[in-house]
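Excluded from the complex is one protein chain; the other protein chains are retained at their positions.
Let's turn to chain A:
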């Protein structure tokens, strides 16, 4: 088993090297030094990081890390293929992400102590999201960017982690209160309003993000995250019901009130009404996937560059075109397997806060993948969020690695205790 694991690791790490070789074959062997160095570096870290993690940190879940490395290698070769300059920066972000992941693991003791002060986490995340609402700049249709000198940050990616921490801590502390059936309307059992306030705040924030920043993806993600965590902690279906009602009402109102919402829904319902205009992106995404078919066109043989924003939101369509159904299915399986391994970590946790946090981290990543994958395949209206570990982008990559760092830290901690 261990032998097999190593083989798989080695193979996925060689993907960038193979891609680079192909690049030179196509380009007539005009070798650029920096490209070679980056490719060698990429191959090296993709093998060595899981191996080191396994050696240094006892009981670490090396499956999760290997699968993450697999997704990163897919990301790297797609960047190489789509735009070589992004290949360089994406590599840098992966390195930064991995370093921060190790830092998170090393300083996990201190970081996880914040779970004792849920309101600090809550206030911090409100501050971050509030600052985006006030100072946010629009890039690519979403007003969820903060520009600080040369650095562009998408704070919602990091706010996500804080909110997860807050939810885990708050729900664990108050779950008995939240289950106090002191008020009920019909089949709904609800606690006093003050216990509900934090949850309602998060929902409202999500709504605000959606309305004001047009960031439907993050809004949906935050909303789903809160519902998922509340249900996991309290087992109270009333919250789920309430959330769904809240969601439907707010969706209906925003449909009536805002033109851009109506446009999105119209594009979703009938993209063929304006295939070269408003629904160009989704139609081109479907063309890419359909053209790829079962086997795909082969690496570098398709034309995914036709799709706008193919590096970020639509990277999945590019994979679908060149690697076919087989390729996208394995990517989907990788996300599911990461989730399953993470749920195993959560199951083994004795500490309920850790349990909720690790489940939340895993569930959020899977939910995020689902929202964007459903969007680019026209299962749901299109929302602009990133595909974790694959889409181009520093904020997304770094935040995802920190999340994985927290997960791995919790797994080593709990296992150490059990031993």
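Note that in this section contacts are C-beta pairs under 8 Å (C-beta built on N, C-alpha and C of every residue); 3 or more make two chains touch, one makes a residue touch a chain; residues count from 1.
By our rule, contacts and distances are computed from a predicted model.
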| item | value |
| --- | --- |
| Missing subunit (named according to UniProt) among the choices "Peptidoglycan glycosyltransferase", "Sarcosine oxidase subunit delta", "Putrescine transport system permease protein" or "Cation/acetate symporter ActP" | "Peptidoglycan glycosyltransferase" |
| Chain not shown: contacting residue from A:223, A:339 or A:389 | A:339 |
| Among A:112, A:199 or A:289, residue touching the chain not depicted | A:289 |
| Contact set of chain A toward the excluded chain (per top definition) | 175, 228, 231-233, 235, 275-276, 283, 286-287, 289-299, 301-303, 306, 320, 324-325, 328-329, 332, 336, 339-340, 343, 346-347, 350, 352, 355-356, 359, 363, 366-367, 370, 373-374, 377-379 |
